[in-house]
Structure formats: structure tokens, C-alpha cells
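Comments concern the structure below.
Every protein chain of the complex appears in place save one, which is left out.
So, chain A:
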Amino acid sequence: MDEGTELSLTIAQIVQRLKGSHLHSQIERQAKECLHQPEIKLESLKEDVRSFLKTSGWERKLQNAVYRELHVQLPPSHPAAPPEHLKEPLAYMRKAQASWEKRVLKSLNSMSTELGVPLARMRPAAEQKELANKWNEMGTDEPDLTRFRPVYAPKDFLEVLISLRNPNHDSSEDVSAKSHWGLIQVPLNVRDIPQLRQAYSELNLFTGQLGIDDHAHIHPGSADLFESEYVQIGKKVVVEQDSAAAQQYSRQGCPTGLRADLWALILNSTNQPQDVMHYEQLKAGVIQHELLVDNLIYKDVKLTASNDDYYFVFEDFLYQVLLCFSRDTAVLEHFKYNSANPPKSYIQGKVGDDECAVVYPPNGVIPFHGFSMYVAPLCFLYNEPSKLYSVFREMYIRYFFRLHSISSSHSGIVSLCLQFERLLQTHLPQLFYHLRQIGAQPLRIAFKWMVRAFSGYLSTDQLLLLWDRILGYDSLEIVAVLAAAVFAFRAENLMEVTSLASAEAVLADLSTLKVMPLIQIFLFATAI
């Protein structure tokens, strides 16, 4: 397929997707209304309307919407490729994902049967009223959750990834310097340091970085200068309302005071009145119906964020966002490009009858232990629930879903694991060998960090600097790089440990780490 055909195909698809969107009707209305203006002339109608849309900012909004579409959903590699290839091109990955989903759903269903809790039920009027009244203080409720346990924890998922095999690839050879020492045994193309240096060129030692060059003790004098100039540029980016510029800017980090605006801009999450309305509808849905997964959400927040030094303050926001999220059928859209499929449940007595199948939970996402940590850091940026919600949802359907679906995507968790292990094996072979010998496979320690994109492990300011780069480079790859960099940073101590437990102890507290110096040194000052 030549470039021209590919481009026109992409354009056709984007046009298709934007048709019927709210933006489409808004622009249409604007174009109609501007006809009454004197500067619109009949003889130059097309140009005049265009220039009107440009000067009134609608063109930029359209650009941002197109930019979003390009990032969220890549066009298929070939027009004849079946739709499941858009989800995941490798058959064995699709199969593994399907059997994992089956397992998770089975465990959810058996929880429902064992505990006698229905998957969903209408709340009686009195209960609806009560919930509506305490919507802002759900945290004060202490429902008995002892019977509920998380459907799965990251370590269960890791076992599945470890057992992944490509049927066309023989990985049974003996351990040698050339073979792969890690736990992930599937061949995927992941980038090595020279390739990463090219891809992440803005992180090099000579480019200013927020998270490094704004600290006065590193470059006394020049730090102030870098920061103030950089902040000025950031303000301009925000004024221009240009998603692409914001994304490029975010690669060197977002200043704290501008981050909320910049992230929303990158994600094209504009918080329009219809977004607020959508959120209110979801809220009404939560009040009307109770779902079994609500208990899992409560339990997860109680187990994680409520005990967290940084996030406990936001407990109530987390319930609000996560409960609404579970009811949001707009999330289903992302299953077009997610290797996962939304779980289905059947109306009582009609098991197996596809006509009676419904997606459950309505958004198709079963929360697992630690899920609330995807939302928690965002609470530092957005104090308005509807805004917080729309930014989180966009982050989820662009990035976070990849951290718990089995796929061959560069940003997928399998690639991240493999990349982490390859980086470690290539650049810290002694350390890797030592840890492997004492039964402390590095991935067993690093996996929990990566599944949560480090949320809950780093101090919040550092986490936000890391997520700046996820957004800036539109990839989760940096998470694997940081995981390897953390091992490199603690290598000396790790060389002395003799058990998995003591290795875990050395890496138990990451809250004092400064992520950008670690990443920069690992990528650009490691001998290759």
C-alpha cells in the first residue's frame, strides 16, 4: 500500500469517526451562523467561512480532535486486515488474553454465586436517596467488605505473562550469555538503549529538564533562568490551545502550575458542558443501581489509597470517579484497539444465549487490586470531579488499559516486562545474574511498579514528572526504562543481598527517588 492510499484511508476513517460528534454539530452551527456576518461574501463563501472558523478558534479545536483520533486509534496496517488485527495481530496473544478473561470472569461469577450478591440490582428508593445525600462522603461508610477479595492481584497476572509462549518459537535452549535470562519468554521487538536514545532525544544530558534542571543545587544560577524561560513557553502553549505543541512541550516536563491545563490539552479533554452532563448521568446511574463490582472498588480504595500518605485525602473522589467509570459505556469504544474483549454476562436462566448477553460491568473493565491508583495522582491536579473524571477516562483508554491486557503493543505490559529484562541483562549482566542465582528474578520485584505505572510507589511530584513523559512521548515505554534505572541505581546494595526478601527490602521504598536524573543517566550515561 503506497503512502497516498494509506493517508486517504486514514483521513476517511477520521472523518467517519468525527461525523456526528458534538464538535461536528458545533462547527456546523458556527458555520451557519457566520453567514449573517457582513464579512462573509457570497462570491468567496468557502474561503470566508474557513477563515472565520480559523480566527474564531474552531479550526484549532478541529485540529486537536483530529490529533486525538490519530493517537487513540491507529489505522489498520492493511485494508484487508480483519478487525481483530487492530486489537492484536498475534494469534497466540489473542488466545492468551481470551483465556485470562475467561478466568477473571469466572472468578467474578463465582464470587457472585458464593456470596449470594447479584451482579447488579436496582436500589430501593430509600437507599437511592441515602446514597444521593452522602455522595460526597462515601468514605465515611464502613460496609462489611471482609467477604470480598480482589478478583486478581498483579502477581496473578504476572504468572500468566510468564507462561506465555509463542508456538512458532523454540525457547527451550540452555541458559547462555545470548539467551534470555528473564521470565518473559516471548520474542517481541523492544528497543535497546541506542534506539531509545534516538526516540527520547529530548531527555539527553544537554536539554533542560523539569525534574533536574530546575533544582538550584545542580546548576546554581542557571536553574532559575531555565525554569522561568521554560514556564513562559508553557504559558504560551496553554494560550495557543494546541494539543500537538503541548505534547511536545511535556517531553521536558510540565511546570506544576500549568500541568493540569497542559495534560487536559494533550488529551483534548476540554470539559465541555456535555462532559459535565455525561458525568451527572453516570452519577445518576450509580445512584439507581448497585453493582457487585462496586464492592471491589470500595475494597480496593480501602486497601490502597485510604492507607496512602499522599492519597488518603482523596478517598471520596476516588469512589466517585471509579463508580461512574464502571457505568460508562463510552469506555467500550476502546475495545476496538484493546486486545481484551468486554466480559459478558447473561440474564438469569439464559446462560449461553448471546441474545441475552450484556457487557458486565457496563464499561467492560473489571477492576483489580490497585486499580484506584490510576486515578489517585490525578486528584492532585483536578479538584472538580467531572474534570478529574474525563481526564482519567482519557488516560485509561489511551494508556492504562495496556498495563493489564496481554498484547504485543510497544506500550503493552508484555513488551514493558521484556524491555525491562533486556535492559537489565544487557547493561547490568552481573546484577541480573546474581539476582537470578539467589532466586530473586528482577521482574518479580519490578512488575508491581510497572502495572501501576509507578503510582503509589513514587512521591507524587516525581510520579507526575514521569507521567509528563508518558504523555509527551505517547508511550508507556519510559516506565520500563525507569524500572531498570531503579535497579541500576541500587545495584551496589542489590549485589550484596542473598534472598528475594532482602532484595525486596532494598527496593521497598522508592519515595525518595528523583526519577528524571535516574532515567537520564540510565539512557544517556550508560556505556553501550
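Basically, contacts are C-beta pairs under 8 Å (C-beta built on N, C-alpha and C of every residue); 3 or more make two chains touch, one makes a residue touch a chain; residues count from 1.
By our rule, contacts and distances are computed from a predicted model.
K.L.:
Given that one chain of this complex has been left out, which of "Exosome component 2", "Polyglutamylase complex subunit TTLL1", "E2 ubiquitin-conjugating enzyme" or "Serine/threonine-protein phosphatase 2A 55 kDa regulatory subunit B" is its protein name according to UniProt?
P.N.:
Of the names offered in "Exosome component 2", "Polyglutamylase complex subunit TTLL1", "E2 ubiquitin-conjugating enzyme" or "Serine/threonine-protein phosphatase 2A 55 kDa regulatory subunit B", the absent chain's UniProt record gives "Polyglutamylase complex subunit TTLL1".
K.L.:
Any idea which of A:232, A:307 or A:498 touches the chain not displayed?
P.N.:
Among A:232, A:307 or A:498, only A:307 touches the chain that is not shown.
K.L.:
Based on the whole complex, identify which of A:380, A:420 or A:467 touches the chain you can't see.
P.N.:
Hidden-chain contact among the options goes to A:380.
K.L.:
Given the contact definition stated above, which residue among A:140, A:437 or A:512 touches the chain not shown here?
P.N.:
A:140
K.L.:
Out of A:196, A:237 or A:260, which touches the unshown chain?
P.N.:
Of all options in A:196, A:237 or A:260, contact with the hidden chain holds for A:260.
K.L.:
Which residue numbers on chain A touch the omitted chain?
P.N.:
The list for chain A reads 136-137, 139-140, 142, 216, 224, 255-257, 259-260, 306-310, 312-317, 379-383, 460-461, 464.
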